[in-house]
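The complex appears here without one of its protein chains, the remainder shown in place.
Labels run A and B following the written order; every chain starts at residue 1.
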Amino acid sequence: MMQQAPAFTIVILLLTSFWVPIIGMIKKESAYYLSLIAIFFSFLAACATLYTVITSGPIHYRMGGWPPPWGIEFVVDYLNGGVVVLISLISLLTTISAKKSVEQEIHRSKWPLFWSLYLLLILSLLGMTETGDMFNMYVYLEVSSLTAYGLIAMGERGALLASFNYVILGSVGASFYLLGVGYLYIATGSLNMADLNKILPAIYHSKVIFTAFAFFIVGIGLKMGLFPLHMWLPDAYTHAPSAISTLIAPTMTKVSAYVFFRIILSVFNPQFSWEVIPAATLLRWIAAVGIIYGSIMAIAQKDIKRMLAYSSISQIGYIVLGIALANQMGLIGGALHIFSHAFAKGCLFMIVMAVIYKTGIRNIDDFKGLNKKMPFTMAAFCLAAFSMIGVPPTAGFFSKWYLVLGTVSGRHWFLTAVILMSSLLNAVYFFRIIEKIYFSSFVGLVNGGHGHHEHHEVVAVAEAPLGMLVPILIMAAGILAVGLFNTQIIHLLLQFIVPKGLA
Amino acid sequence: MNTVISYKPLYAVLVSLIGAFFILFTNEKKQNLREAWTFIAAFIKFGIVVSMLPVILQGKVIKLTLLELAPGLSLMFKIDFFGLIFGLVASGLWIVTSLYSIGYMRGLKEHAQNRYFFAFALCLSATMGIAFSGNLLTFYLFYEMLTIATYPLVTHNEDEEAVKAGRKYLTYTLTAGVLILFAIGATYIYAGTLEFTPGGFLKGHNIPIGLLQVLLVAFLVGCGVKAGVMPFHAWLPSAMVAPTPVSALLHAVAVVKAGVFGCVRIIAYVFGPVLLKDIHMWLIVAYFVSFTIIVSSLFALASDNLKRRLAFSTISQLSYIILGAALLSKASLTGSILHIPNHAYMKITLFFCAGAIFVKTGKRNISELDGIGLQMPFTMGAFTLASFGMVGIPPLCGFISKWYLCLGTLQAHEIFFLFVLLTSAVLNAAYFFPIVYAAFFRKPAEATTGMAEASIPLVVPLSITVVMAIIFGIFPNFFFHFFDLARNAATSILTGM
Partner (left out) sequence: MEFILSKFNYWIYIIMMMIGFYAMIAKRNLVKKVIGMNIFQTAIILFYVSIGAKKGATIPILEAAHHAKIPPESIEVAKYINPLPHVLMLTAIVVGVSVTGVALALIILIYRRYHTVEEDEILRQLS
């Protein structure tokens, strides 16, 4: 059983996604429960995989027993084992909290199809993380895009066009990725990542390899919303059904970011990515501009989902910056930020989902006095916001801390300034909301300084349903846990990504 | 140096943190229960801190290494002479302030009292953490926690003005936090350690002098923002919109003192006297804060709002402490460290008085205070004594720390700063004595009906603090051994032991 765990993470979801629409024809409600059970088992399989990795080293799982480089191989090492658990955990929590929201936002007749696509999306993300084969990666990439197109299109007004734009850009990205694979194949005759890593160093100065590298960067960059390839992202996040924004915001971009790590570090080797071509310098600047751009755009938004989307663009910049710093601390910071941002953004989107479900509020101005209504949800909001700003001891602080260390040890003072600046900008747009939530219920009273406030109306507590609240609180706890136990995470999972001999 | 491992510092931090959550989940209507939590937490905390006093006085250091926050960097508590002084002051005054808060909040029937007491307890936890932190990362963790926990107190009134003050507060302090983060990161990369060491740990790492200067500026500006050093002080007068107990404890004791504490830590325990002189920064820092001392006194003269005047006075007094540290002589360091408790006791008295006046009469401005001394003799009596102390008149405790500061300027052979201190004392007199004069010798505008003292929970705390201020003036080693602690701290800094 344990040896099959990597395959199980995906197979369970695949089989269920096939049966969900069929069983759903008989009873619509069953679709949700089937999906939930499948995701739960997939999560267990992911945990088993990670456990095996930690106890007995990376797993090379051969699909159908074909040996690589001919067969397709799943490779689960320390980092992606962690990412797999992260993705399936967040999917599980999102699924639990999404039930009511989906029932509210999606027409009943579409439920089975919705959940079927939802399962396919999760499985493709897990597949992207686990696969050790370049072409297989493309297939998962396309599956995740296709399902995301469909799911986003189920959203409200404007979702169709957002989804269509995503189709166009997404297929450009995927095609670029495919071209990159083709170029590598021409040059090496192999599609297996580990195999490529062995063959490539001999032909590093070939222009074909350069081109392939560039195609990969653009292809994956598009998928993860890296500035300036982020155009699809804000619309897609804003108009998608809340459940889908909640699912894709913390997972899809993070998986793509992981793939980015993988391609730069273990398909090409770091020496190539950083020394033979000046990719690092270029990426650093792109990331820096993206960080600032995302933050500034986020400040300008009125719609909370859109604001969070722009903030994602900025946070993706952090991860890429971590890779591009090309030193130990930077890499660890970037990798840790995958985790910390997934928790923080997941938590924020879940909160937004709960707020939309409960009150229908999307405009930031309407958040006034919401703490009276949803005290626990709003407390979690503060915590997640602190993580985004980087207040210790939340997860966001520590990833930022390593990034700062990375920039300092690389003597990139300007980038240090960018990171710090961006955390201030984050503070601006999050405290703007926190201020509204907690301190503006009395705005309009003439100088309340005397302290004789009169409660105009006593707002009854109308907290989100338990099914939403519990996942939110778990995510909030996760933010703190990732922060406080980041050393353990680094020791268990992240330290292995740092190439040997790197300062 | 003997090291004792003890969990006491952790308990001291945790007790108010746990207390805070008890407070938060108490029913808003059950005032007594909530305040009971506050008192229980405050007394336990104070007890824990005092129980560490004998160990520290023997010259030992209490150390506790907990969770590894980052590879090679742990959540570390280390209590030395200096940290303990701050801990004692903050935890001791919390009890008094809690009593006062109760009188104040009930007297004004304030809203959201749960949140208020919750944030208050959080602030105290953070302050304790700052006092006891053993390395810069731990320090930063609690420093940011303090920033965030104070925010709801500043915006407590929830009106336009409070929200604006809150924004201003956050803008200043978060920017400062970011600067400190940068400096800590760079320090760690270059020095490989962040642990506070008497006499500093940065020397001998071959760090370029330019970078050291930048780091020092980043650190001092970062901490100086909280300490209200000019020109980064603007948040402090605005934050006076907060309820008076907040202004009293946080803006005279905990928050601003945390900034000053940070500055002294940086100067004495990160850079160290030797390095500070090597990089030619000590005089620059000293001149810089001297500017603050004089100019903020002038600002104080010009403001009519009583709390605002006190705020500017705070700014000026805090810079004494930084000045003392920057002069790097034994007497000046002793004086500067001693000024932390002394100023705290005097300033908190003054704020308590301002609050009591406000609760009783609703008056905020100095021009309205004519004849109030007859109406509220205890309050104004305490005010008078405390303001004598601020000016530096013996036998109040302000005299002792100022005396040592003045001695320190002579020891450092920098006569200029002696003049700064003396000028400032004159200015202090100039802005405090008119208040006293008006309160006792001017005829009130409207006819008063004899004595109308504020309620007991308001008068008792301010009487306690003013009595303490006198006792510390006569017996500087009374109970807390502040003087010994300060002198030992100064010795350890200068000898690097």
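The definition used in the following text is that a residue touches a chain if its C-beta (ideal position, glycine included) is under 8 Å from a C-beta of that chain, and two chains touch if they have at least 3 such contacts.
Note that the structure is predicted; figures quoted are calculated from it, not measured.
> Under the definition given at the start, what are the shown partners of the omitted chain?
Even though it is not drawn, that chain still touches A.
> For the chain not shown, which residue from A:168, A:203 or A:461 touches it across the whole complex?
Considering the complete complex, A:168 is the one touching the chain left out.
> With respect to the chain omitted from the figure, which of A:47, A:179, A:361 or A:481 is a touching residue?
Checking each option in A:47, A:179, A:361 or A:481, the one touching the absent chain turns out to be A:179.
> Pick out which of A:43, A:61, A:74 or A:149 touches the chain that's been left out of the picture.
Hidden-chain contact among the options goes to A:149.
> What chain A residues would touch the chain not displayed?
Counting over the whole complex, chain A touches the hidden chain at residues 135, 138-139, 142, 145-146, 149-150, 153, 157-158, 160-161, 163-164, 167-168, 171-172, 174-175, 178-179, 182, 185-186.
As a convention for this text, only the chains that are shown with their structure count from here on.
> Approximately how many whole Å separate the CA-defined centres of chain A and chain B?
Inter-chain centre distance comes to 43 Å.
> Show which residues of chain B lie in contact with chain A when the two form their complex.
By the definition above, chain B touches chain A via 67-71, 108-111, 140-141, 144-145, 148, 152, 155, 157-163, 166-167, 170, 174-175, 178-179, 181-182, 185-186, 188-189, 241, 243, 362.
> Show which residues of chain A lie in contact with chain B when the two form their complex.
Against chain B, chain A makes touches at 386, 389, 391-393, 397-398, 400-402, 404-405, 408-409, 416-417, 420-421, 423-424, 427, 431, 435, 438-443, 445, 447-453, 455, 484-487, 490-491.
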